[in-house]
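Sending over a structure as structure tokens; questions will come in a sec.
For this depiction, one protein chain was excluded, whereas all remaining protein chains were kept in their positions.
When the chains are written out, they are named A, B and C in that same order, and each has its own residue count from 1.
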């Protein structure tokens, strides 16, 4: 590969009430607040020594400013930048010093219209993995993946796998062999990013890794005791696809967060991607539970990296389906 | 109290296919099979040294033959028998030797029409609590409680609390202070029996105790991997009422089983029963999840202890309600 | 039985530094502080609605003022008082108002010299069982048992079983059939009190119930991260005897606390006490781990209920043994 993308690394979300967000992310979910001011909340998981993996910015409307990947070296970053230029996707440098805590980066709208960012360096802070006395709520460990709704999954798949060097771990096909959804990774677990067929481009959710299942159960209890029962959208359950134990939450602005633990190692180049039929009832929830309609319909709008305007949401290429069991 | 009932002790269920039942209870849920023949399957939990806590009998139609309580002494048993005679409820002795593995017992239709049995002695067998090498599936530990749908909860409550000496741990009231459901115990945890307003008399479910939450999660995984995903009716979740972590299953005949763990000690006579409003969303599932319609509507029919015929199901006294959140 | 003792209910310990105690019990172990002043710290578990189950009093030297049982009614309390008088054990009333938060009580040195207290009423407070947002550390749920070293276990056994109405769940015998240790209960789990052969009378430890094994593992992590690694004396492990998952800690004054979860129901009068051979390696720790010497040798001294002086510690009747595996 010409460029070495390491992993999904941070998301920048716009939210309307930072106090509400802080209560939700810090007190209920157990994120660590690295820094906060009137307009920013920098959050990280307990094992993260990078400054943040989730940056919330105060805004009038909730939206997704960017989802961001860490790249191996400055040379990789340059090469990636030139790749996007060559693809005429119009990448845009953000020089060091322009963003708090991270080095030189560039942003670009990807082939599906999703706002991406790539960077090499971020300030480091103390890792709190063994400060068990500070653990609370879901005990969030680290960022794990992005899940995006796009109008053409096959196109996104081709771009990420053939051009950017992602590998596919699992995928869903329709009855007529159309690619409905795909789970793609750079770091060797199930995904750094997944694409699902739907109105897009939108961010469906950000997944955060937990150390174990009981932290996830405890998160439900804590959320309910704090009055956040209605924030629990789906789960807890076991995914058939990925085998992870999961919980989907909606933050105070409606951004969807997945608590996620227990997938598997995908380090080997001879790993054969696992195919799921779109109608397999165990694909979504191995135990057979159906997801609520909101989980299929709702997702976060994304912004244009150049003009900061909302990117128009379009109908998907494949006809929207939601038979008995569908992503 | 004139008679000392110790605890809920066994249920006798009629089922249509003992092989299907055995696969479900033994392989998927981890019950121990004490004995089995062409017409009977005697099951117990891992900590139980009594011969069985669940007896399945082959029959044409699924039904509940009896739910059964262990009584402290023969004197208590005699006194209870005479109490029921005095109440003109027509109890019926079953002498020792007439039932396999248990001593002298009597059966009677209670004030709600539920088929009860009381006994003192049951054969004992090896307790397998520390045979961890035999643990499988849900690792069921012991029987915990019966939950019954009756047409008049207040009447059942009065009978069990004032006459039989049960104590109330928690209860649900309607907006106009009618008793909608009640959790009653003899052994000091939340219940040996619960009564819910509904078409009755019917057995809603039998609860079995697990040692921990992860055994319950594992049970879901095992059930799904064996093709029993559709047997998972509700949960896993946390009850507001009782605080237990729960899972509701339907066995191959539709009998409902609850896997249950983590309620609390109710040993003290000054414990004040906890009141829940019927519309409190956290009452059923603390996390806010709604139960499916089947959970409200369906339950097992019961038999008459004298003629073995199905007891007629009647409409409840309180108007059937299922607002946003209802038992 | 002439008197109905319900359960072990509270301990009153003397400690030298209430700030150190509070840090240990509240922050590391997750006890709830009901009240505190310069000389007292009132602690309870998350499911307890009684004012406290552990009272720490500031003193020059660590010691045990009293271990205390809740009794069913004032009539039971009177009858118990007269029983002890009749035994010439010189019980002493403490009238309501003389102790904060509890009603009329009496204290007495038992047959082994242990300082006991019996009471009926204690002030009630809000139960925090479902305030999961307040859970921390070991998430202590409730008091479970006392474990005492006495010089003559057979004598203590006879007194508690034959006179006070306790039942025996498990016991340890020497090779020559001498009773080495016994686990006795009123509430139906393995014990409210255990007696072990040793220098006595001394309090070996107080057991507190946790909801699950992972809370206990997390407690180890939290203790270590707060600098309390040296407070972990033994475990985590599985007891052969009782089947409980356990951890032994030493508080800042050396009082020993057991975190304990997962024993079994002992409600039935026909339960046959389980016999363990003193040399069975799985008795103490089912996994075969040996306990450290301190666990055998050290225990808290107790006070005289009349003169507040230390009760003299005497050599045990049975010769002290610690072969490969011994309590």
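Everything below uses one rule, namely that a contact is a pair of C-beta atoms (placed from the backbone, for glycine too) under 8 Å apart; a residue touches a chain by one contact, two chains touch by 3 or more.
Keep in mind the model is a prediction, meaning the values are calculated, not measured.
Novice: Quick one: say which of B:214, B:232, B:274 or B:303 touches the chain that got left out.
Specialist: Result: among the candidates, B:214 touches the missing chain.
Novice: Who touches the missing chain here, A:172, A:211 or A:285?
Specialist: From the options A:172, A:211 or A:285, the contact with the absent chain belongs to A:211.
Novice: Using the definition of touch stated at the top, determine which of C:213, C:266 or C:300 touches the missing chain.
Specialist: From the options C:213, C:266 or C:300, the contact with the absent chain belongs to C:213.
Novice: Write the list of chain A residues that the hidden chain touches.
Specialist: The missing chain touches chain A at positions 6-7, 47, 49-50, 70, 72-73, 121, 124, 129-130, 141-142, 187-188, 211-214, 240, 243, 262, 264-265, 267-272, 286.
Novice: Tell me where the left-out chain touches chain C, residue by residue.
Specialist: Its contact residues with the unshown chain are 213-214, 217, 220-221, 223-225, 229-230, 232, 236-238, 245, 281-282, 286-289.
Novice: Using the document's contact rule, name the residues of chain B that touch the chain not shown here.
Specialist: Interface residues of chain B facing the absent chain: 27-28, 130-136, 212, 214, 218, 221-222, 224-226.
One rule holds in what follows: only the chains that are shown with their structure count from here on.
Novice: When the centre of a chain is set as the mean of its C-alpha atoms, what distance in Å lies between chain A and chain C?
Specialist: Centre separation, chain A to chain C: 50 Å.
Novice: Of all the residues in chain B, which ones touch at least 2 other chains?
Specialist: Touching at least two other chains: 213-214, 286.
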